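Every protein chain of the complex appears in place save one, which is left out.
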Amino acid sequence: MITAFRIILLASLVICAIGTAIVKKPMHAIIIYMAYSVIMSIIWVLLESPDLAITEAAVGAGVTGILFFLTLHRINLIDKDAEHDSRKEDEGEGESDHAR
Amino acid sequence: MRDKPMIDPEFSSIWTLWKNGQIDLTTPLRSPGHQPLQALKEVEKYRPRHSWEAYSQYVRKSTLLYKIAATILCCIFITLMLLTVANLPRYGDPNAPTINEVSERYIEEGTEETGAVNTVAGMILDYRAFDTLGESFVLFTAVCSVAVLMNLSGKRQHIKHTKELINYADDMIVRGVCRLLVPVILLFGIYILLNGHLSPGGGFSGGAVLGAGLIIYSMVWGEEKASRVFPAKLVRLVVFCSLAFYCLAKSYSFYTGANHLPFLIPEGAPGHILSGGLIMPLNVAVGFVVCFTMYSFYMFFRRGRL
Amino acid sequence: MSFVQNFPFFSVILSLLCAVTSFFLDARWAKRLTLFLLCTSIGLQGSVLSFCYRNHMSYEYLMGHFAAPWGNEIALGILEPLFALLFATVMLCCVLGGIKRMERDVFPGKQSYYWIMVDLAHVSLLALCYTNDIFTGYVFIEICTIASCALLSIRENGRALIAAVRYMVFALIGSGLFLIGVIFTYSITGQLLFPQLYETIASLWEAGTYRFSMTIAIGLMVVGLAIKSGMFPFHFWMPDTYGRATPASSGILSGVISKGYIFLLIKIIYRVVGIEIFAASGVQTLLLLFGIAGMVAGSVSAIFAKRLTTMVAFSSVAQIGYIYMGLGMGTQAALIAVFFQIFSHALTKPMLFLSASQLANVSGGRQDFRSLCGAGHRHPVAGFTFTVGALSMVGIPLFAGFIPKLYFATSAFGLGWKTWPVLLALAVSTVLNVMYFLYTTILIWLPREEGARNHNRVMPQVETIVPAALLAGFNLMVGIHSSALTALFTQGIDLFCQ
Partner (left out) sequence: MEQLFGNLLYNYEEVVAVILFSIGFCILLFSRNLIKKVVGLDIMDTGVFLLLASRGYIAGRHVPIIVDGITTAEYYINPIPAGLVLTGIVVSVSVSALMLSLTVRIYRTYHTLDVDSLYMMMSVSKGGKQ
């Protein structure tokens, strides 16, 4: 029983991985990747490593996914900035903006 | 003066021109900046070296070659790996070579020697602590590199379009759910963090959960508010303190271990919250590092500074 | 246990602490801290080296309270502190020589991060030198990769960023393969520390079980590290990486970091796998062939390079080919030659990068050979150091580059079928080297042409002279006093291979 469950999970893992490979849009690839991470964290539980399950759920599905989305978001913003700038050329260089 | 980047954001439009055969890019475009026309005039002096069609054909050919080579490489690689896997000890085999005196000692004497009930925590923070020290410095290195890349140095600011973002805090459902959820997530993270030596979890898992909680907080209530709660100085201070504490604590342990000096930190009774010698404080330090690393990743990606 | 024996560990912890502290300081103080750290580290490695040399001993240092198969440890004899010393010295020279240029290339607010990355690269190199545990090796390889990516991309120009992406992709494939190799090895042997791995692998090979998997595991580890250090078929990332970074970073990346990976590889070959099994597994021959191919291909690409730093970067491919050829030969004499090659390359390449950037600087910032014509007259010190470096790379006697070639040639005899390819490759590669390095050297010393652009002669500054002179001096020292180093290497190899 548990072996069957394991095999189903592994199969869906492979399907998700192939899915990320074949979809065109990066957005879709990222969503599938997050699903992949969740499945992976269930597999960690089945492999008797709950430490890994917690970490993978928080890091793989959570933080990495958010970072991917933010990257896409930033890219859109850059596009908008470019349009914005080509429309009107004003504003000098911005303030120096570093953390310290 | 610092060199300006060779190719400006305006580059894409110039590139389109080149595609249509109007200009050549063999000359460096030094900041056409606010007067694209003038820059183009300067570029105009040079004759185009290749046409777009010829060039893209060349690239297509070379990528085709690359693809064929990469496919062959992949096939050979997969075959070799599958053959190797077929020659490994069986999965789930209790007599595999990995089950040797090392793992037995970790389990059988780990609780006594390190004071941690969770063998994995005992292993990564006591037996193999040097690895883990390196690992937290991987995070530190990554956060510094991301800071280098995402900090907007003297160029135009990037929070220009903040207003166009959805303000999640105005949405009743999101706000309500997050108001319930964030404390629970943070609490769960703290629990995992503090209980790392007794139950599954520890610094890395707990820190990641805490970091995710902070990220949700700053996502919903805005980066401004989050950075008022955790100003850049504080984040730096916490990361600095935890890493320095980690280094010093572990170097005490390494020094006493290598010189066969007595180790003066009591281990406590296994199973209690205040046990495990240095493991719990180390877990907390690692947790802080991981948590604030994740949070700073988010902040750097979101608005280019802490 | 003598107090000196703690020094390797102290230097590791000190650099970690310096890196963390620099996170809190501004660029000026971070710079001072890093320079202090590098000087201290040189002192510490030097005293460990002299201690080990005087007592002719190697020892294991526990990182924790648990002995070998259970806990982490570091191990050192003569070679480890020697190479750590080399790496720290070269790093110091690179940083000193490139400081001015770095301050121009890097945005002021980010310079403190540059120093953090130098600290972290330094600590990872120390750990790669000293580690006695294969997984610690992996962790510090990752630190090294990330730090060097940051060193490369901190000069925020478009080409450097693309080079950084390319570098990262290759480096991460490399570390992934290395990790898989480690996992296979672990699942066959159940050990992670070098001495235990050595015993287990030897007994398994004797018994004939898991031979195929073992071969693949060795191959994966070697290929992983080879990709990261830029062995021939995987060298695509190299020219852009080395050619586009700020000169100090180029020097560190080409001179030191790739050598760190190679040193770990040598440790794995000799202390984990054992040279007999390595030879029997057939990976050795592969290394020999790829090394020879790299020697020729790198030089040929260097001839066709259009920029000075790209040319120097391609010549790195050829020089690393020498190292892999030596590892593929597999005798002790060849190993000594490999060590000499590492020394000469680590001392020469940063010098070439630094002087190349200065030469370009006085030629209107351009790197094509036409603009560089006569650059030596405009910046005599850089011209001189470039000449020293070029002559050393070609292998003129009295320079450091001559010694490894001599040793490679003498150790090639008595290797059976390997003798002739090695000798032929050495000859061809030397001729090719002459073609591009001497050509460049003559070019930069050409009298100024009529109608050439009028560039002012630059008065060299002290900061640029001292490190360049240091590196050139070390180079000549290695070239002239090679016998002392040979003795050191021979003793070191005795302790190293147990």
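By written order: A, B and C. Residues from 1 in each chain.
Operating definition for what follows: a residue touches a chain if its C-beta (ideal position, glycine included) is under 8 Å from a C-beta of that chain, and two chains touch if they have at least 3 such contacts.
No experiment lies behind these values; they were computed from the predicted model shown.
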For the chain not depicted, the shown chains it touches: A, B, C
Chain not shown: contacting residue from C:His65, C:Lys110, C:Lys228 or C:Arg307: C:Arg307
Among C:Leu14, C:Leu33, C:Leu49 or C:Ala164, residue touching the chain not depicted: C:Ala164
For subunit C, residues in touch with the removed chain: 135, 139, 142, 145-146, 149-150, 153, 156, 158-159, 161-162, 164-165, 168-169, 172-173, 176, 179-180, 183, 186-187, 192, 240, 306-307, 309, 357, 360, 365-368
Missing-chain contacts mapped onto subunit A: 6-7, 10, 13-14, 17-18, 20-21, 26, 29-30, 33, 36-37, 40, 43-44, 47-52, 55-56, 59-60, 63-64, 67-68, 71-72, 74-75, 78-79, 82
Those residues of subunit B which, in the complete complex, touch the missing chain: 5-7, 9, 11-12, 15, 18, 25-30, 50, 55-56, 59, 63, 67, 70, 73-74, 77-78, 81-83, 85-94, 96, 98-99, 102-104, 106-108, 110-111, 117-120, 123-124, 128, 131-132, 135-136, 138-139, 141-143, 145-146, 149-150, 198-200, 202, 204, 270, 290, 293, 297, 300-301
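Assume only the chains that are shown with their structure count from here on.
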Which of A-B and B-C has more C-beta pairs touching across its chains: B-C
Where subunit A and subunit C are represented by their mean Cα positions, the distance between them in whole Å: 35
Centroid distance [mean C-alpha coordinates] between subunit B and subunit A, Å: 13
Inter-chain centre distance, subunit B versus subunit C - centres from mean C-alpha coordinates, in Å: 27
Residues of subunit A touching at least two other chains: 96, 98-100
Subunit B, residues touching no fewer than two other chains: 147, 151, 153-154
Residues of subunit B defined as touching subunit C within the complex: 1-3, 5-7, 80-81, 83-84, 87-89, 96-103, 105-106, 113, 126-131, 133-135, 137-138, 140-142, 144-145, 147-149, 151, 153-154, 236-237, 239-240, 243-244, 247-248, 251, 253-260, 263
Partner subunit B, residues of subunit A touching it in the complex: 49-51, 53-55, 58-59, 62-63, 66-67, 70-71, 74, 77, 80-82, 84-86, 89, 91, 93-100
Sites on subunit C touched by subunit B in the complex: 1, 5-6, 9, 13, 16-17, 19-21, 23-24, 61-66, 69-72, 74, 104-107, 109-110, 113, 116-117, 120, 123, 127, 133, 135-136, 139-140, 142-143, 146-147, 149-150, 153-159, 180, 184, 186-191, 200, 210, 212-213, 216-217
